[in-house]
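With one protein chain removed, the remaining protein chains of the complex are shown where they sit.
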Amino acid sequence: MQLELLGFTVRDVRFGARTDLAGGVLTVDKDALASHLLEDPDLAEVRLAIARPGDSTRIIHILDAVEPRLKVKGGGDFPGFLSTPTPVGAGVTHRLEGVTVLVTGTLSGAADSQGLKESIVDMSGPAARYNPVSGNVNLVIEVAARPGASPVESAAASRKAALKAAVYLASPTRGLTPDRRESLALPPVDGALPRIGYVMPAMSEGELHTTFFYGRSVQSLPALVHPNEILDGALVSADYWIACHRSPTYLYQNEPVIRSLIARHGRDLEFAGVLLCRCLITSQDEKMRQASQTAKVARMLGIRGAVVTMSNGGHAYLDQMLICRELEQAGVATVLGVDEYSDADGSDFPLVTTVPEATAVVSMGNQEQIVDCPAVDTVLGGTAFLAGNSYEKAFGQAPGSALSVALRQIYCSTNQLGWSTLRGRAY
Amino acid sequence: MSTFRIVHYLNQFFGGLGGEEKADAAPTLRAGPIGPGVLLHDLCRGQAEVAATVTCGDNRMAEHPAETLRAVLDLVREAKPDLLVAGPAFGSGRYGLACAAVCSAARQELGVPAVTAMSPDNPGAESRGAHVIVAISGPTASTMKADLERLARLAVKIGRREPLGAADDEGYLPSGRRVNEFGTKTGAERMVEMLLRKVRGEPFASEVVVPAFEPVPPAPPVRDLSTATLAVVTTSGLVGAGNPGGVESWRATKWEKYDISGLSELSPDAFTCVHGGYDTRHIRANPNRAVPLDALRASEREGRIGRLHDVLYTTVGNVMPVLRASQFGREIAAELRSAGVEAAIFTAT
Partner (left out) sequence: MAKEIERVGIPVAFCTAIPAVPLSVGVSRIFQGKAVTCLLGDASLPAEAERSLRARLTAGALATLTREVNEPTLFRAD
């Protein structure tokens, strides 16, 4: 499986009369894009805005981030949503580098465990470096679903809008010469290199909070996935829980562990593939079955070592730890990616649960560290913080005011896929 | 800042008094550096001086800890330290425990900052008090020079009140505090690099060290349930309707008590569930699914249990910090004890 990923650098995005890409400037016909998105009868309203690096802008209620992509050859765009669920990861794909679509909204009717947590991106100031999109030009799409839509229907409408917008923005690249070409494949390598796998439990808690693989929620039996599939749009995020943990579609399209393993394939290791499974399984038996099946498949694939990430928090740690234990007991070396619950002063034990086999752990940082966000001129995405976060005292304030909040509220800040250089260290 | 004064604590051997035969030696104070203190003094390069040395036999400290520590502390105070340095104790258990005890006492009772050095598996490393920095040393004096260099560097920083960097960078044992930092490599790169080292059998340093949990011996069983008083404790997030106490849906900061005397079951009109970590619809529809009061009352009526305690203890267990959970547990345990409760049903989700 070979993927030609052709990159088009975008330095700025502007609204204009006609959508096109010239000289690194993406011009977007705002009305045309809005009416394209509003063809979906489940959407009542969309508002478009642009947020640039360094702007005094705060974006709230973020539901997902997507990199603009256009599948040119060998499959369709975002299979399972905008095209049939046939495999991607081969052929030719165009990407806009330096742009993200940020879709925001409140998911009407969402409450309790089917709720939505606040998530914040600051485009400048000390909090900006904690999120993965403040260095990009962001097209912010605030959506409102039709009245009466359930939270699940609202989320689906927002997702479709984000994916359609991503394809719309990348469409002007058709026929243009790319700035960068990458050829992604896993050719045969020297047999002496260690075979390494990537065990990727993606979050799925129910109908609302989940991760889609070709349009269906990820399952608790490990699926062997070619890394190119994930980089090419096979995984789409629907995680509206704790902001710091979120793995948006953007981070799947640029999955950092996969990128790191592909870069070393043939040099330091042989990348055997991704074992995609599930986090936040609610039944004990199913948790155990997934862990033991993952270890079995890893053994059958001849894997000697595996990176094991996770998504979300709470008992998702247990899914990861059980996988770690089963893999280690099957003779497969593991490294775990976690984030920490070490309390605001860093004094508490960082992890929710552990197993003695977890001897190699990489920390993406303590989500409870307080970060200061200065007042901003512009707030996009909504007009008030979500009421469901009442435990966060700062959220009683106007969203544009100066805030002191835990990293927990900052989009993807301690995400366990490891996109950032943030780390928790022992002092 | 001018030169600051170090008082150095040594055992009988490194203090030049003698070997095991002098292990009972009483605490003594001498001016200037002795033994390893001479090199320590030089390594401080004029930023600090080893002004005095307190020496004491290891056995004396081990066998008469309270009075010996008192005597050592008096001598330390007399020498007017800005900083106390103890050891290095290397792998020696008695010496390590003495260094840790002297440092903790200097910190707590004299308000003097303190630093020691020993190998990580020295029992003294476990027993050190809060705010005592333990530099890592080798297990024997064969690494004396490198160990003293590390100790001197830390001593100068601590004496000058400069903030210390991360434990790995500075070469001290982690104090339990976690600090976020930006580095040069992404988490993904660090994971892959650590994995390659692990697979190749090369040394690697985990960024979080997983401890063994302290075991609690199982409580003895109840001999006769039919006469016993039972209490119910739950972390399922069950609270009174409207959540009058404002228990948080995760990382709860409080636990609550509800009087359940006279209730034959938990009605959805009187109780709800505010746990933020799972779909609570089934529990809100019938709270007995989280706290089986209906079934427990039946057991009480049928005489299978003695009686049910009048108070229900409840909180939200959703990602509660470990230390807070222990504290809540201790508080509730104390109430149960004083109420004469003999056994508990604990429902968690």
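Residue numbering begins at 1 within each chain, and the chains themselves are lettered A and B in the order written.
Methods note: a contact is a pair of C-beta atoms (placed from the backbone, for glycine too) under 8 Å apart; a residue touches a chain by one contact, two chains touch by 3 or more.
Please read all numbers here as calculations on a predicted model, not as lab measurements.
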{"item": "Omitted-chain contact residue, chosen from B:A101, B:I283 or B:V311", "value": "B:I283"}
{"item": "Hidden partner chain, touching residue among B:P139, B:P174, B:G245 or B:P292", "value": "B:P292"}
{"item": "Options A:V257, A:L318, A:L336 or A:V371, residue touching the unrepresented chain", "value": "A:L318"}
{"item": "Residues from chain B at the interface with the omitted partner, ascending", "value": "213-216, 218-223, 225, 228, 230, 233, 235-236, 278-283, 285-286, 288-290, 292, 294-296, 298-299, 304-305, 317, 325-326, 328-330, 332-334, 336-337, 341-349"}
{"item": "Absent-chain interface as seen on chain A, which is shown", "value": "282-284, 287-288, 315, 318, 321-322, 353-355"}
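Just so it is clear, only the chains that are shown with their structure count from here on.
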{"item": "Distance between chain centroids, defined by C-alpha means - chain A, chain B (Å)", "value": "36"}
{"item": "Chain B-facing residues of chain A, complex", "value": "112-115, 129, 194, 196, 205-206, 256-257, 259-261, 264, 268-269, 282, 304-307, 309, 313-315, 333-335, 337-338, 340-343, 345-352, 354-356, 358-366, 369, 391, 407, 416-427"}
{"item": "Chain B - residues contacting chain A, complex", "value": "164, 166-168, 174-192, 194-196, 198-200, 204, 206-212, 248-251, 275-281, 318-319, 321-324"}
